[in-house]
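One chain of protein is taken out of this complex; the other chains stay put.
And then chain A:
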Amino acid sequence: MITVREVSKSFSNQRVLNKTSLTCQKGEILGLLGPNGAGKTTLIRVLNGVILPDSGEISINGYDPVIDGHEIRKVTGIVTESAGLYHQMNAVENLAFFADIYGVKNKSRIYDLLRQFGLDDHKSKPIGTYSTGMKKRLALAKALLHEPSILYLDEPTNGLDPDGISMVLSYLKEYNYQNGTTVLICSHVLHQLENVCSSFAFLDNGHIIDSGSLLQLQEKYSTHIKLNIHTNMKIENGNVSGFPCEQLENNHIRVTVNHKDEISPLLKNILLEHWIHSVAIEEQDLESIYFMIRSRNNE
């Protein structure tokens, strides 16, 4: 379990973390979201004990990174933005080196991970010849070598193609499910995390402005629900069953309801005389919530 209480950190005169507080339960995948420069990377570095906070308290599995950094580093794996690999060495040499550093005795794990991340055919090539996506996958394999109980991932999908993103994210979800690993993912590509993280924390100007599961955040920030319905119903007086409605192109209408409970009766009413081919809830995705949180915070 990770607990951060009012942690602040400044570099020169610039405050990067400003009384940041967050909690990440054991086995949870927490998405740490925020714009560039929000303090996500600094927070990960502070959690790993490589940067000292100016103030505040941190507890990681009961350890304080300021005092027990070494113990924390033994059980954490990390993927940084730059991947941190040796470009002159090949994939096997890189993983073998880090296996020694992390005290991994079972060397077959190197080859298992290379296979799992689709790098088996490229294991003898120098990393300098790898694409950004391949480097990211190898960096993730490096972070998982010692089977850490906590994973810090800083922009793990940057530079990956859609296949790579899908491979990495589904592997992470599966790994978390099988091993109960606590995962903290920093990203600003929100839609990728929507189905991976169990909860989210929004960081802005070094401060957590809100956190919770997607459902909790939707309930908190959505005052109404917009439904995009594909139907042959034609709107005449701007409402359907008493709800405001607008006609869209190609047999689509947009109806605004106040609560999820109102959706089923509304659809039932429409279906009495018309067909419905699809229904989609608009502006309830993570990205819309993110902008709502930020705009409310900036008010």
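Definition applied: a contact is a pair of C-beta atoms (placed from the backbone, for glycine too) under 8 Å apart; a residue touches a chain by one contact, two chains touch by 3 or more; residues count from 1.
Keep this in mind: contacts and distances are computed from a predicted model.
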| item | value |
| --- | --- |
| Among "ABC transporter permease", "Imidazole glycerol phosphate synthase subunit HisH", "Succinate dehydrogenase" or "Ger(X)C family spore germination protein", the UniProt name of the subunit that does not appear here | "ABC transporter permease" |
| Residue in contact with the excluded chain [from A:86, A:111, A:177 or A:291] | A:86 |
| Candidate in contact with the missing chain, chosen from A:15, A:74, A:173 or A:252 | A:74 |
| Absent-chain interface as seen on chain A, which is shown | 11, 45, 48-52, 69-70, 73-74, 76, 78, 80, 82-89, 97-98, 100-103, 142 |
